[in-house]
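Entry: chain A
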Amino acid sequence: MSILIKGGRVIDPENKIDAKLDILVEGNKISKVAKNIQAQEATIIDADNKIVAPGIIDMHVHLRQPGREDKETVATATLAAAKGGVTTVLAMPNTQPAMDCPEGVRLLQEIIKKDAKVNVLICGTITKGRLGEELSDIAALKKSGVYAISDDGCSVDSDELMLEALKKAKQAGLLTICHSEDKKLSGKGVINLGFNSTRLGLRGISNESEYKRVRRDIELAKKAASAVHIAHVSCRESVEIIAQAKKTGIKVTCETAPHYFTLTEDALLGYDTNMKMNPPLRSKKDLMAIKQGLKDGTIDVIASDHAPHTENEKDIEFERAEFGVVGLETELSAGINELLAKGVLDWPGLVEKYCLNPAKILGLEAGRLAKGTPADIIIVSDQEPWVVDKQNLVSKSKNSAFLGYSLKGAVDYTICKGQVVYKR
Partner candidate 1 sequence: MAWTKKDLLGLEYLSPEEIELILDTAESFKEVSTREIKKVPALRGKTAVNLFYEPSTRTRVSFEVAAKRLSADVINIATETSSVRKGETLIDTGKNIQALKADIIIMRHNYSGAANMLARALDISVVNAGDGWHEHPTQALLDIFTLKEKLGKIKGLNVAIVGDIAHSRVARSNIWGLTKLGANVTLCAPEMLLPVGIELTGAKTSSNIDEVLKKADAVNVLRMQFERDEGTAFPEQLDYFKKFGITEERLAKAKKDVVVMHPGPINRGIEMSSEVADGKNSVILEQVTNGIAVRMAVLFLVSQAREAKNEHID
Partner candidate 2 sequence: MKEKAKILDQEGISRAITRIAHEIIEKNKGTAGLCVIGIRNRGVYIAQRIAECIKKIEGKEIETGALDITLYRDDLALASGQPRVRKTEIDFDINEKNLVLVDDVLYTGRTIRAALDALIDLGRPRSIQLAVLVDRGHRELPIRADFVGKNIPTSNKESVEVCLQESDGSEEVLIAERQ
């Protein structure tokens, strides 16, 4: 079974391609990228006036399975991923139980084999139970097939333990992802610390609680001579610290999420719990720094930090509501609206952040559109408007920060491993 994608604007920054080309998919690989490909047997997809890009590789997704299948499952999350143009997700390990041992990983792999509609990679934990007390068996985790380790949602407070983890991860050839937050500083905070937290009467989360930990994590990575990836960067000081570190040759990469370049703390003024996430929506200044960081390359990756929660956990008093928003189905549209339309990034730039850089960081072949690479491809109408509402989200949870927003950019086709997994 082969697919011929005809006449789209093909974007592949790695191979410096941005041209009207055809792509032939045979089996689960791309077999040809050229002008006017003829293939009698192939199913033809007309991509005239459309963008043809590699599938998104989302480095920060909470599948909630095993443990919280009421929020999301591998099946529903990967359905949402396909709809959002995401062909690979990195599953965060804060499941119940946490992904801290090979047995757990194997259990999840079974579920993935059965239910996943797109590629799911597993991230293991740094410490057992993500408690920051005792290291997981990192070598064993690697062997069981995880792609990275992270204590997602928690930071390892002990410098010694974190340094040890970075060294072990390096030995095992695993990427360490840091949720950089000093909980002694963020405390019981629920929104960004500032005038808005004051006027709303809510406890604040300072930039300091993030960037001080970012600085520490980078220093430890330098000491361990290991690579480190900083998750969900939200504030200007973090961007600056990472930029400096990159200049001195430390192997640090980082990601931000669409809400941090689209929304500010002003979205909280009505106590909308769908605007509550950690790190919190920051100030306008921080948002500008995030955009600048994306533009100048300090920020490598855009990831959704897809964090599904049930209505019961969101439709309650603000301070009691869970942190986090879903994002798989809106992340590309958010980038098109805030970055492409506003001139921060062009299409090759977007593809770098969403596809190519995550592939490089995780050591994947995908993220490119060249002969022989995996046939993970999306076809996008980048001018097509759509309105985000609970009815058109397929994720099990509807806690989107973009409910009611009209966004430009709709995914027409998602092809994963040579199969059409989503068609609009």
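On how the list was made: all candidates are chains of the complex that A comes from, given by their letters.
Here are some notes:
The definition used in the following text is that a contact is a pair of C-beta atoms (placed from the backbone, for glycine too) under 8 Å apart; a residue touches a chain by one contact, two chains touch by 3 or more; residues count from 1.
In this text the structure is predicted, and so the values were computed from the model without any measurement.
Set chain A beside the options 1 or 2, and in this complex the one it touches turns out to be 1.
Here chain A touches candidate 1 in the complex through residues 187-188, 193-195, 197-204, 270-271, 312, 315-320, going by the rule given at the top.
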